[in-house]
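These notes concern the structure reproduced below.
Omission of a single protein chain aside, the complex is shown with its protein chains in their original locations.
All chains are identified by letter, namely A and B, in their written order; residue positions are counted from 1 within each chain.
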Amino acid sequence: MDCNSSLLGPALVTGTILGFLYALIALGYTMVYGVLKLINFAHDAVFAVGAIGTWFLFGEILNIDEPKQGLMLVLVILAVLLVGGLVSAGGAALLERTAYRPLRKRHAARLSYLISAIGASFFATYLFQQDFLPILLGPGPQQFPHIIAAGPEAFSMNILGSRVTTPEVLMVVVAVICFIVLDRVINQTSTGRSIRALSEDPIAAQLMGVNVDRVIVVTFLIGGFFGGIAGAMYGLLFGSIAWNLGFTPGVKAFTAAVLGGIGNIRGAMLGAILLGLIENLSTVCIDSEWKNVVAFTILPLVLIFRPTGIMGERIGG
Amino acid sequence: MAALMTVENVTMEFGGLRALADVNIEIEEGEIFGLIGPNGAGKTTLFNCITGVYAPTSGKVAFEGGPITGRRPDQIVDLGICRTFQQIRLFPNMTAMENVFIGVDARHQTSVFGAMFRSPRHKREENEGEDKSLELLEYCGIRKFANDLAKNLSYGDQRRLEIARALGTKPKLLLLDEPAAGMNPAEKNGLRDLVRKIRDSGVTVLLIEHDMKVVMGLSDRVAVLDHGERIAFGKPEQVQKDPKVVEAYLGAGAGGTAGKPPPPGQGSAPIPGGSGG
Partner (left out) sequence: MASRAPSAEDLRTYLDRNYPRVSRVLPDAVVGPGNIAWRGWRRLGYFRYLIAAALMASIPFLMEADLFPILQGGYGVNVLFTTGYWILLTLGLGVVVGLAGLLDLGYVAFFMLGAYTTALMTDSGSPEQWHLVTWSPWLVLPFAVLVAMLAGFVLGVPTLRLRGDYLAIVTLGFHEIVRQSVNNMEITNGSRGIAQIPTPVIDLPFWKLDFGLDAEYYWWFLCIPAILLAVLMIRHLDNSRVGRYWAAIREDEVAAAAMGVPVTKMKVLAFVIGASVSGVAGWIYSVKLGYIAPNSFPLLQSILVLCAVVIGGLGSIAGAVLGAILVATLPEVVRELSGGEEVFGFNIESGRIAVFGLLLIIVMIYRPGGLLAARRRRTELMEAGAADGVILTETPGEALADEPSDETVKTRDADLYDTRKKGDE
């Protein structure tokens, strides 16, 4: 452990930004867990489908390849995020319909859901790797449309000795907005009330007239929507996407959700930023190659020593 | 009479809510001890504290003189305490015989290697276990269902199967959690005979029961829990007359029914011997 202190600032900044990305994905894990008490193993594919959907629409169909300026930039970014969100929401709803609902109707054992979700995840991921349809990514990485100007002359600001670019600022802003919106939805709308009721006491909620099927679909839709926004943001942040883009962020977001207390929305946010920081500080203090090992080791440690996470498991937070 | 099990000042809290508050109980060898109280009194919680499902927040449970608090459920079974469940928890997709076999297995010694290499002990125990399981089914009157899946048995037979399974572990103390729940009067009668038969074979019984006829007719001594506190204790006749018990059961303003005659035990002979069992 000898930390190179000059890299500490940039590590903190990168860690926070990645943390916000994980947070958006973690919302999906935590929402579904809150209601179904089940880890949605296929959420990584839901996240990926958002990135792929935006790539296909804006890059392949609309052929946008020039950085936009001013109002146009704002509009295009909003469109990209919206499309990503909608595609993933659709994907999540489809997932619920095909891989979850038939099992739910049959009162299947817990193991069945996990296996079915893993099947869905691997089906989608390796389907993206094929190339018999233009929407599939194929085995290599693909350029994500360059909507935001990049390069040395583009806008950037200096925080703690680190150059922060427009997509990175955008990442934080978008995540914070999403979080505030979701918090409002969960705590102040009737849909949110149904979701909370179902997560607290499914039997009582049903007796009170909560439509379980509807609420579950809505939960998947909301989680998928934020996952899709995260997917689009991933494309904007890293500039290219590959068929297996979902896996690593997926596992990390899941870890983050558990770290903060799975089922708890505020916890997911907190856990994600914490995980981003820990992971990136470890690259400074240990070695960048061990970054993933550190992230993967945190999960069992949290589960063994504090299985309910930092903030407990209540969805309302 | 030596105390088989003592529960000393056991308190159990769930997130600040007290399910049990300083409960003291002493169970003597060879008796049928009744534990009653209204819903939510903490009876099942006490069972869970005794059998190791929960570790009590404070207090001590001792069995045959040694402390057992904080031990795992399987270790407690090894010591000679076994239970049934209020909501039946059989292994639904196993046959009745296999259910009992699981209980019988608790007293078996075959190691993993013994099982892997079919040691003589493994073979002996498999044969004995099968006989023993069938015997226990016979003992509980459900021998004819030996090869039926547990989930296909009737409610009353499932309750009996739970008892047979628990007896398989050769308990010194048997904990029955509302064994008569959901039974019709005829089944209840049969159950009473079974519980007595078990006690007479030398097994001490701790019984939670809602049905006053069953519990008063069977028990040598009774303790009453309410809101996690022991509010009364003694012979069934005394306890029944205790005003606190009447109030706990019937609520305020029910004083008029306090004189409700003690249930006559449905034709069974008065329990001989009292606490001496």
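Keep this in mind: contacts are C-beta pairs under 8 Å (C-beta built on N, C-alpha and C of every residue); 3 or more make two chains touch, one makes a residue touch a chain.
Quantities reported herein were computed from a predicted structural model and do not represent experimental measurements.
Of the candidate positions A:172, A:185 or A:299, contact with the unshown chain belongs to A:299. Residue-wise, the contact with the chain that is not shown comes from B:90, picked out of B:7, B:27, B:68 or B:90.
The missing chain, though absent from the display, is touched by one residue of B:33, B:63, B:101 or B:139; that residue is B:101. When you scan B:30, B:156, B:179 or B:228 for touch with the missing chain, the hit is B:228. By the touch criterion stated above, the residues of chain B touching the omitted chain are 14, 17-19, 39-42, 44-45, 48, 51-53, 72-74, 77-78, 82-83, 85-87, 89-95, 97-98, 101-103, 105-106, 108, 110, 112, 115-118, 122, 125-126, 130, 165-166, 168-169, 227-228, 247, 251-252. Although one chain is hidden here, its contacts on chain A can still be listed: residues 35-39, 41, 98-99, 102-104, 106-116, 118-127, 129-133, 139, 198, 202-203, 206-207, 212, 216, 247, 251, 254-255, 258, 287, 289-290, 292-293, 296-297, 299-300, 303-304, 307.
The rule is short, and it goes like this: only the chains that are shown with their structure count from here on.
One simple way to say how far apart two chains are is to compare their mean CA positions; for chain A and chain B this gives 50 Å.
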